Each structure stands twice: as structure tokens, then as C-alpha cells.
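Shown next, in C-alpha cells, is the structure this report addresses.
All protein chains but one are shown at their positions in the complex.
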Amino acid sequence: MSRQAPSHDVLRFLDERLLTNRPLRKALRYVFPDHWSFMLGEVALYAFIVLVATGVFLALFFEPGLDKQTYAGPYAPLAGREVSAAYASTMAISFEVPGGLLIRQTHHWAADVFVVAIVLHMVRVFFTGAFRKPRELNYLIGVTMLALAVFEGFLGYSLVDDLLSGMGLAIAYGVAMSIPLVGGDLAHLVWDGEFPGSAVIESRLYIAHILLLPAALATLIGAHLAMIVRQRHTQFRGPLRAEDNVVGTPAWPGYALRSTGLLLIVAAILVALGGLVQINPIWEWGPYEPWQGTNGAQPDWYLGWLIGALRLMPPVEVVIGGRTVLPNPFFGGVLFPSVVFGVLYAWPWLEQRWLTRDLRRHDLLDRPRDNARRTAAGAAFFAWVVTVFAAGAADRAFLSTGVSYTTQVWVFRVAVFVLPAVVYVVARRVARELALSARALPRAGGRG
Amino acid sequence: MSLPRRLAEAVVVLALIARGRRGRRREEEPVDEGGPEEGRPFLREVGARPGAERAVAALLFASALASVAFVVVFFTGADTQALGIALAAALGLLGAALAVAAAAVVPREQAIERRPRLAHPEAEPPVRRRLATAGEGVSRRRLLGTAGLAAGATLTGALVVPAASLGPAVGNSIAETPWRRGRRLVDEDGRPLLAADVPATSFLTAFPEGADPRELGAPVIVVREDPARLRLPRARRGWAPQGILAYSKICTHAGCALALYRRPLYEPVSQPPGIACPCHYSVFDPRTGGTVLAGPAGRPLPQLPLAVGPDGELRAAGGFSGPIGPSWWGVRET
Partner (left out) sequence: MVRARGVAVAALACLAAWAPPPASAQPAAQGRVLFLEGCATCHGDDARGLPGQAPSLHGVGARAADFYLSTGRMPLAEPRTTPVRAPPQYMAAERRALVDYVASLGGPGIPDVTPQRGSLAVGFQQFTSHCAGCHQAVAQGGVVPDDVAPSLQQATPRQIAEAVRVGPHVMPAFPESQIDRHELDSIVRYVLSTRSPPDRGGWGLGNLGPIPEGMVAWLLAGAALLIVLRLLGERSRP
């Protein structure tokens, strides 16, 4: 054949078999809008990649079993203790496998940062109105991925069968039991009997954590990205930018290099944390036994809103006709997260119906000030969740500040109603003021 | 030079010339540049910024060094902090190199493309028509529809049914604890507990003899109170021989172990005795039969009746006063 540049041969080879030239041409020229906040979703994606890579390593050493053995590793305070295979293998990863602790801690930090990135990304999407038509479906996928990421993280650290995560699993059982009508049977189905369940619960957690949820997440990520490509990314208003075009950096070479660089930098930050900042030192907690507990037990940060809700709720149980229809954990553990996610899921339509009456398609983004009521509602909602979240750390705050725990609980119970209302009013005012002042001054290519 | 040598040279030179000629001859193929829905640069800055290329090269070499350092550290003790720094440096420097290359070495471009038109309502009628052909000539639609629904729904239901074997129905299992009348209390090591072993000033954890200690209904917390200060429900008057009380150690809120015991040294200036939970800080009163003093628990702590055997050993005198563990639908008492 022809003797031109080698890339020509490869391209010709692929095109004649797979019809790649046209899609490649489009892909290489694909335009990425430039704003820095659009990369938050990428950060989440790259954290996910780090999770999978480190997870594969861990899975090659972790033993998902609950059968007891006598600890025989190098950590002296645990000598002679009865621990499960899951705990013992995690101790071995941490103390005996070269690089094991680095990978394990990188994996755990990646999980924490994964959810941080998703939340920041969701906040950006919300306050810029990127969820509006035609992107409602993609937004729903995003909210689902947030829920899955939180659940996946909980499953992951619960696999280790240490005292801290075991207490968390007991609470999960209590919350499952509190679901009206079906809770008892549901919890006993999942745990194969009464908590702590039979040995099979560890297998179920493991399979969910390494196969079922990662597969679901990967599929949803694929759909999420495919939809973005199909619809093209949104962009802020600015020179040359209109509803029917996209202005930014082409995929090749600029954005590909930048994005790959970001992947490596995210990985670098996570590995740096994994090597330099200790996380989940299970040897300090010891193995789990259902009759033991430790003070200061907390879930990982992204479940702090639930422990706050469970602690804030007054001792109400709804008993009708001799049956406990609504046990107490239902309110904090089932109702509260259902309301939060319900509002998140419904928001595009709630906004259409009650706030904007706007059914048009939007590809240009709002700045937060451009829709004061949405901004205020979002800020108030966020303040509500954050208040409940903060209540979960009230015991630690008591130790640091001396303000009594009971007093704090009452203050938080009031704040949960008052603070969102105040934040709503203030945020709406600020947004309106900013919008007015922006209109008064000549626009200098404002890009949000 | 020899003749074979000269001939070989000539062949090589001719081949090179022929190759060059072929390269210069343009391929007679049409070029398809794509439509307006593909990005076109409208602003280009070509040429590396001063020092950028060297910076990128330096970053790349530094990254390489860090990778080597990682391997060295791995085989010389694999200290977690050193490994982390080396690997993070290798990744981060490479990432920085790419970022600088994107910002200052390769051409910096701004491009514009048209968004694809997302809606094609004109294509809808043919779709509807094609979909409708499934029903052309089909007369018994309602019959087929009903039958199809029946088949689909029942199959879906049937496929879900095996999930029931994941675990047992909750049934009466929670009320069935390992405690029986006459069963001895033992400590974590299986040694029987004597009444005399129970101090007046602290708490013990005990289990039913011979049972699996990990069962939720097994662990109890045992304390001793002054009998004169007990205010147990009337039906439980005999449940606390010598003032020794036993309660389920599992919180009735969400199932954590009640690992806290508040025992005032001098009661008039302190809070009263309480058995508390570290998870959400429910507090139960041992003197009044486990009533809730504080926190979100909605149900009192189940009490185990005790008896002291002739040998001084503590034995259960029956089952718990109520269901143990977290409340659920089937719990009938408050």
C-alpha cells in the first residue's frame, strides 16, 4: 500500500474494518467549554478510577469471611484476640503487605473525596440550572449515582468487621427494621436472620461492594457521559456563546492533555493522602463484637447527616393498635433521607411548576444570581441538611467547647427549622442585589 | 569499491527516490471536513511559551525519578509515607507536565461548533406508523393484551420469589432468645457468675451458659442497686434478688451495645444512675425497670428476671420482659 506516515496506516487499517474515521474526526474536534467548575464531575470520575484500581489490588488480598481466628500478626495489642478473617486480612494488608497500607488508605481517601467531588459537582449543576430541559434525565442519573456512591462507601468500610463499622451495621439493621410493615422481614432477608446474621452477610456485602454497585456505577457513568456528548455540555453566557453553539477548547490536543493531567493530579492527591494522612486505623478500634461499643463512634463523613438525624429526633414512636407502626429510627434513618433524595429527584419539575414555569430548552447556564429563588431554595435546603449533619458531631463539640450535649440538641432542633428560613431570605436578597448591580454596570464579558 | 557493492548502493538510492516520488504524489481521494456540528478553531496561539518546553521536559524527568524512587523504596522496607510521597510525586509531576503542555506548549485554541439539533418531530409520524403496524389486522386485542399482561406479571413475580430464600421470615425469632428459666449467667470466658461477684459500684456483661454470645438476645448488662431505691413495676418485684438487676445489653433504639454505665459517686450532686448507648445517647434507668431517661429510644430496656441459686450462682428466672433490640412493626409494647 502507500508509504505515508505510520498514523495514516493505522487510521486506514481501523477505518476499513471499524469505520472509525468519521467518529474520530468528530471526537478529536469535540469542543469542551472551559469553565473550571465544569471539571468537578471529572474529578469525581477520576476518583472512581482510582477506587477501581486500588480496589482490585485490595481484592487480591482481602478475605471476606467472618470465621474467627486467633490474631497472629505483628500488632502487639491484638495478640491472642479472636478476630474474623475479614479483619485479620485487612490487618495483614495494613501491617504486612508491602505497600498494602498505602493502597488501602488511598482507596478509603478516594471514597471520601469521591463523594466530596460529587456533592460539589451537584451544587454547581444545581445553582447554574444545568438540570433543566433537555438534561433532566442526566440529572436523575447523577442523583442516583450520589446515592449509590454513599451506599457503596458504607458497604466498603463495613466489610472489615471492626468495632466502629460493626456498630454502624447494627444501626443499619435497626433502621431497616423500622420500615413499616416489611422492615422486619426485609432486615432478616438481608442478614439471613437476626443481626449479626449468619456468615453469608459478609459475602453479600462483598459481592455488592466489588461487583454489583461498581457495575451499576460504571453503567450509569457511561450513560451520563454519553448523554453529555449527545447533548453537548452547557456553557455560561459570554462573547460568541449562544444557545445553539458550544465555544471552548477542542478535545485534541488541548483538552485531552489537560484532562489526563487532571486524572494524574487527582490520583496524586489521593495517593499523597493515602501515604501521609492516616484513615480508618482499624487496629485502634479492635474487632467487632455485638456486645461491645466505643464512645465517639461515627460513620464516614457522607453519612453524618443520618447520624445527626437519628440523634436529633425526639423519642417518638407511633404505636397503633398494639403495633409499632413507626419505630423511632424510621424518622431519622428512612423518612429524612427519603425526603432529601425525593426533593433532589423532583427538583427539575418542582422548579418548573412552582418557581419558573419555564418549559423551554436551555443550553446556556444561569449564574446563581440570575435565578434568585432557585439559589435561595438551594441554599436553604443545603443549610437544612448541613444543620442536621452538624448535630451529628454535637458530642465532639461538647468535648471541645463545653456546651452541654443536651443543650446543643435543643439548639439544633430549633435551628433545623429557623436556619433554612433565614438562609432563604438572605440568599434571595443577596442574589437579587447582585443581579441588579450587574445590570447597572456595563457587562465586561461576564462569565459567572 | 567492488561491483556488487556499487550495485547494492544503486538499488538503495533508486528505492529511496521512488519512495520520495510516491510520497510527493497526492492521493486522489476527496476530503470530507465534516459539517458545522464539528469544532472549528477560530483562535490559535501556536508556539510554546518561553521556557515551557524545558519545564515540561524537566517535569517529565522528575516524574521518572520519582517512579524509580518508588520502586527502590518498595524493595527497601516499603515505608508507607515514603512510598506515598514517591508515587504521588510520580503521578503529580507527570500530571503537571501534561497540564503545562496543554497550557503552554501545544497550540492553544478556542473552537466553536454548532449544537446538534436535538428534536426531530418531523420524523415522528413514520415512527408511529411503523409501531402501529404491530396491531394491523389483529382483531382480538383486548384478549391478547390481557393474556400478555397476565404472563408478564406472573413471570416477573415468579422470578422475584427465589429472593425469599435469602433469609428467614422474621416471625417470632426476636422473642426467642437463648435465655430460659434456670439458665446460668456466665462471663465472656464462660465462667458462671456468682451473686457475690456483682459489685455495687460497676457493671458486668454476662451471657447465657452454653449459648452463642453473638446472638443479639444473649448479652445482658448486670448491675447492683440498693434494693431500697428500686422502683420496679409491681409485676417485677422479685426480679432483682439483693438488688441485682440484669437488662438486655442491646439498645432498643437501633441495636448498638449499651457500653456506658453512669454511676454517681455522690448522687445529690450528680445525675442518677443510667445505662447509656454510645451511638445516639439513649439513657435507661436501671432502678425503674429500664425506662428511657434521655435520648431517642422509644421503648424501655427489656429486663431479665434473676434468681440466686443455692450455690450463690446467678440464674435467669424466665425470659425478658419484652422484645430485645430495635423496635419494629411486630413489637407490641411501648
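Order as written gives the chain letters A and B; numbering starts at 1 within each chain.
Quick note on the criterion: contacts are C-beta pairs under 8 Å (C-beta built on N, C-alpha and C of every residue); 3 or more make two chains touch, one makes a residue touch a chain.
Treat the numbers as computed from the prediction; the structure is a model and nothing was measured.
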item: Among A:Leu163, A:Ile221 or A:Leu312, residue touching the chain not depicted; value: A:Leu163
item: Residue among A:Leu181, A:Leu399 or A:Val418 touching the omitted chain; value: A:Leu399
item: Residue of B:Gly39, B:Gly217 or B:Pro278 touching the missing chain in the full complex; value: B:Pro278
item: Which residue of A:Gly99, A:Gly142, A:Gly304 or A:Gly378 touches the chain not shown here; value: A:Gly304
item: Hidden partner interface residues of subunit A, rising order; value: 34-40, 43, 75-81, 94-95, 101, 105, 109, 112-113, 116-117, 120, 163-164, 239-240, 247, 249, 258, 261-262, 265-266, 269-270, 273, 275-281, 283-286, 292-302, 304, 393, 395-396, 398-399, 404-406, 445, 447
item: Where the missing chain touches subunit B, by residue; value: 42-43, 45, 80-81, 84, 99, 103, 108, 110, 188, 197, 199, 201-205, 257-266, 268-271, 276, 278, 281, 283, 294-295
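The rule is simple: only the chains that are shown with their structure count from here on.
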item: Residues of subunit A defined as touching subunit B within the complex; value: 2-4, 22, 25-26, 29-31, 98-99, 101-102, 105-106, 134, 167, 170-171, 173-175, 177-178, 180-185, 187-197, 230-232, 240, 243-251, 253-255, 257-258, 260-265, 267-269, 271-272, 274-276, 289-297, 307, 310-311, 313-317, 319, 322-325, 327-329, 332-333, 361, 363, 395, 405-406
item: Complex contacts: residues of subunit B adjacent to subunit A; value: 19, 22-23, 27, 32, 34, 38-41, 74, 78, 80-85, 87-89, 91-92, 94-99, 101-103, 106-116, 118, 163-164, 166-170, 173-174, 205, 207, 213-219, 249-250, 253-260, 277-282, 292, 294-299, 325-332, 334
